[in-house]
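Only one protein chain is missing; all other protein chains are in place.
Labels run A and B following the written order; every chain starts at residue 1.
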Amino acid sequence: MITLSSDFGSPYPAAMKGVICRVTDARIEDIAHDFPRQDVRAAAFWLTQTLPYFPPAVHCVVVDPGVGTDRDALVVRAGEHALVGPDNGVLLPVARELADDETDGADDVEVFTWAYDDPASTTFHGRDVFAPAAAAVHDTGVDTVETRPETAPTDDYADLRFPDPAVESDGATGEVLVVDDFGNAVTNIPGEVLADRFGGTIEVDGRDAPVRRAYAAVDRGQQLVTIGSHGNVELAVNRGRGDEAFGVDVEASVTLSL
Amino acid sequence: MITLSSDFGSPYPAAMKGVICRVTDARIEDIAHDFPRQDVRAAAFWLTQTLPYFPPAVHCVVVDPGVGTDRDALVVRAGEHALVGPDNGVLLPVARELADDETDGADDVEVFTWAYDDPASTTFHGRDVFAPAAAAVHDTGVDTVETRPETAPTDDYADLRFPDPAVESDGATGEVLVVDDFGNAVTNIPGEVLADRFGGTIEVDGRDAPVRRAYAAVDRGQQLVTIGSHGNVELAVNRGRGDEAFGVDVEASVTLSL
Partner (left out) sequence: MITLSSDFGSPYPAAMKGVICRVTDARIEDIAHDFPRQDVRAAAFWLTQTLPYFPPAVHCVVVDPGVGTDRDALVVRAGEHALVGPDNGVLLPVARELADDETDGADDVEVFTWAYDDPASTTFHGRDVFAPAAAAVHDTGVDTVETRPETAPTDDYADLRFPDPAVESDGATGEVLVVDDFGNAVTNIPGEVLADRFGGTIEVDGRDAPVRRAYAAVDRGQQLVTIGSHGNVELAVNRGRGDEAFGVDVEASVTLSL
């Protein structure tokens, strides 16, 4: 199986699918093609929320503001999965999770550069570099990707780590990592800080908000603080947009006071 | 085959696909993931317009404003199809249509609760409850879903019926069920009321509008009344938005005078 993720919108991903279908009959599943445009950190976050649910696969990821510059193309092996994409850090957080899933952690993330000839375009390496690479890696097999002539092991690559929250006994400070399509503001603060608060309230940036397990546990249009499906603290509104109600956007600082 | 329908936007449905792919190689087809958010009736309507065209399949439907509350998860058998989703009525209208297609009607809709352990999240039962249930039902087979330990027959479930229009000899009054992506306002008034009117006009909320079979039968930007692909009266504009031109939105009352 090959999965596709990008910020391409439509219809560019279709050309990538065609390129892959010419090489292999592998099943193709779309993760998303509407990742926030050229936002490497947001894409890296969403990949951690989706790819670990898949069986072993080759994951082709193209969020690539540096397309056409001299940044490398990478193949990352993580457990029984392979990731193919640009060398800008987008592949690394999910690679660590995929490796953790399978074995004993980040030691099992192996990074390779993928050598490519001058591609047909300088603006669409999804079609001209990454889709062919993903099809080739799938064809060869994740286990033996190092036998491909295009690959060379490297430890000189861009990494990306999500910012660490500051968690204290009397509260926590973090930031908004992404806002999802519902308007839920997903922070980097671990959900555990809410542990004893369900049914009560917590102070968010100085104002009290109810802590609940379900959106529908508050009235329509009311704010709540919950643990999202990612395990982090999420600022939400029942049937509304948490980002607007809490006045936050991506990278906004969020302080919870217990 | 497993189909997926939700109001999740992107990229949450990808996690559902991954969960399913870990259990079964079944083909997955997306119906839509942009149903009007948390609008159970709209989703129920669109399911009646799409699922009956499919061969027998397991249809996983997650429009679920009550996620994380104590509402049940349901499996509904309808003819050779099964539907999996929350107990809020969203599955029932299409279940009746799927059963009608196959045999002799609503008697053949069988509803089961689906017992689930505490899921990993309280906010994403699509991933943690309904996708696993759909994969399990597919694996077991629609015919023998009652043999699954998680299922129990029930007749205590939320139903949903579309509002009945009032059709008289001199006109009809109904309401707008949904507005589609083109801006066509789909009413609950049966298309038959237009039978003898094609080529002429009809009074909509007091103003005359042409009755035509094709959008392009009026000039660009002009209003028309037609029978949509659902068989109902539709308020439209050739290459424009009918909802705006007729000044209607979902749940707006519509009166046709013959």
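Assorted remarks:
Throughout what follows, a contact is a pair of C-beta atoms (placed from the backbone, for glycine too) under 8 Å apart; a residue touches a chain by one contact, two chains touch by 3 or more.
Computed from a prediction, not measured in an experiment: that's the story for all the values here.
Across A:P65, A:P163 or A:G221, the residue that sits in touch with the chain not pictured is A:P65. For the chain left out of this panel, the touching residue among B:A95, B:V129, B:I227 or B:L256 is B:I227.
When the omitted chain is restored, the residue from A:H59, A:H81, A:R127 or A:R148 that touches it is A:R127.
Annotation: of B:T24, B:T50 or B:T113, B:T50 touches the absent chain (contact as defined above). With the whole complex as reference, residues 8-12, 14-19, 21-22, 28, 37-38, 65-69, 120-124, 127-128 of subunit A touch the missing chain.
Although one chain is not drawn, its touching partners on subunit B can still be listed: residues 1, 3, 5, 29-35, 46, 49-55, 180-182, 213-217, 226-229, 231, 234, 238-239.
The criterion applied here is as follows: only the chains that are shown with their structure count from here on.
In this assembly, the C-alpha centroid of subunit A lies 31 Å from the C-alpha centroid of subunit B.
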